[in-house]
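Left out: one protein chain. Kept in place: all the others.
Up next, chain A:
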């Protein structure tokens, strides 16, 4: 079943296109990520779905109903704000109960729902605290608990982990994924972090300058980027130009060859060596071309590389991904 349908939605601010016409269907229970650099329009799209922005053109459908002109408080979805937007004058419990209270749900049922949300987000010991008495990660959890207590059809998340440090992000990423599977509700997630998008999503929409660059599963986007932007924004890539146009080769698809031999497509000088433990990377300056190539070698390679070594590079034809100019 389709949960969200965006039909040719478009947003202009003062005559400028912030979001170019966009059509997109999101399935029930899907984890969809809008990925792109700041200013690419991803938050505007999310806010249009939530109802805080009106599309200049186009329609928004939610669970089979047109909601384009429906105000945010009448849409059966919830938004987790970037800076959480917890009510400072309410305790954790009151924050979570807020939406249910506003809908005049019976008290016993509110308690039940709050209990459920609190357990799910491991907030039980913090119920009586105020937001300013919580750490960033805990506030984040409250924001999510407050949203899921309403049992919305869709949860919208606007860079929910953006303000947290790296280790906490990693932990919360897996928690989020786990939560989404357990609840089975549709997630629309906004982030500029490509690794996060790859790890969490069923499908990713890559946006740049208000335009869709590519829509696909993480695997499709990594293995077969359609545009130059998609090829370089997600993961590392080497972009070569040939008479037929541009093509990309991932660092791990490049193998070593005898320098200047017939089996070497390119020859170059090692400029830098980076060890990561599981892989190591060589940065190679090509001969005759003003270009640096990165290649990633796995553990099977036990050669000690020196800066200044001359090496040959090779790859298979099938690993050349042709991209639009």
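Some notes on this structure:
Definition applied: a contact is a pair of C-beta atoms (placed from the backbone, for glycine too) under 8 Å apart; a residue touches a chain by one contact, two chains touch by 3 or more; residues count from 1.
The rule is simple: contacts and distances are computed from a predicted model.
The chain that is not shown carries the UniProt protein name "ABC transporter permease", picked from "Quinol oxidase subunit 1", "Biotin transport system ATP-binding protein", "ABC transporter permease" or "Copper-containing nitrite reductase".
Here one chain is not drawn; of A:99, A:160, A:268 or A:312, the residue touching it is A:99.
Touch with the chain omitted from the figure is made, among A:15, A:71, A:125 or A:184, by A:71. Within the full complex, the residue among A:9, A:35, A:50 or A:198 touching the omitted chain is A:50. For chain A, the residues in touch with the chain missing from this view are 50, 52, 71-73, 78-79, 81, 83, 85-89, 98-99, 102-103, 132, 146-147, 150.
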